[in-house]
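Rather than the whole complex, this shows some of its chains in their spots.
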Amino acid sequence: MNWYQKELRLPTAERGFHLITDSVLRAIPELQTIKIGMLQVFIKHTSASLTINENADSSVRVDFESHMNKMVPENVPYYIHTYEGPDDMPAHIKASLMGTSVQIPITNGKLNLGIWQGIYLCEHRNHASGRNLTITAFGV
Amino acid sequence: MNWYQKELRLPTAERGFHLITDSVLRAIPELQTIKIGMLQVFIKHTSASLTINENADSSVRVDFESHMNKMVPENVPYYIHTYEGPDDMPAHIKASLMGTSVQIPITNGKLNLGIWQGIYLCEHRNHASGRNLTITAFGV
């Protein structure tokens, strides 16, 4: 049983949805030594999040941003947590809807993802300055 | 420490929410040998998802489908990813809202679920043709 854990600082990303599968894999090459196991990617923030979705057509990521903005709008009259800007409270809610971590099975030294699946960084703030991830891989 | 990993092909399910707890358990009987551990069920697709919810009254699953269609509608003017049909982009968004995996504690050879909890396959497409799961159980 082996455990590997890395901290990864992602550079500033603009508000929206971004593919980060390759960055994650580069940060934890030890994953290739695991025959059966699990990878967790955890984001250490409350206004950005992680999810798994389509890794091909970038229009999917554009539509994610459009719809999440519709479903969790800014400047609604019932928000009371407003002093960090209009994008702040929606960012917190979007982060919990998408999720703070992804867990992906490892099989024969590789992420056992479907062919269309990739890991998204979901940046919900207008002006964040990079994001910190903790990446943990474990298995046999 | 033991690790077990299985691939399970679920047959075609109609659009909606479906209980799959029994299918998952049948696919990984080794779970019964684990005293303390974890089960992960991972779906290898981006337009179907997994969640845990009520295992009894099927009307709950009907209302899930109704409300998710309201919350993530088809044919909204701001979608640009439309060439795979009107149900495609909503399916991607619903999949990330529900989630790509569930993690359930194992205790004394059984899933440690609440009495009303079951695993749902959430099929968000009109015409999918079966779905692939990776099921991983590990523990002592």
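Order as written gives the chain letters A and B; numbering starts at 1 within each chain.
Everything that follows uses one rule, which is that a residue touches a chain if its C-beta (ideal position, glycine included) is under 8 Å from a C-beta of that chain, and two chains touch if they have at least 3 such contacts.
Note that the structure is predicted; figures quoted are calculated from it, not measured.
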| item | value |
| --- | --- |
| Copy count of the single sequence across the entire complex, 2 present | 3 |
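Keep in mind that, in the parts below, only the chains that are shown with their structure count from here on.
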| item | value |
| --- | --- |
| Chain A and chain B, separation of their C-alpha mean positions in angstrom | 20 |
| Touch list for chain A against partner chain B, complex | 1, 36-38, 51-54, 57, 59-60, 62-64, 66-68, 70-71, 97-99, 102-105, 107, 112-114, 116-117, 120, 139-140 |
| Sites on chain B touched by chain A in the complex | 1, 3-5, 40, 42-46, 71-72, 76, 78-81, 89, 92-93, 95-97, 99-101, 103, 132, 134, 136, 138 |
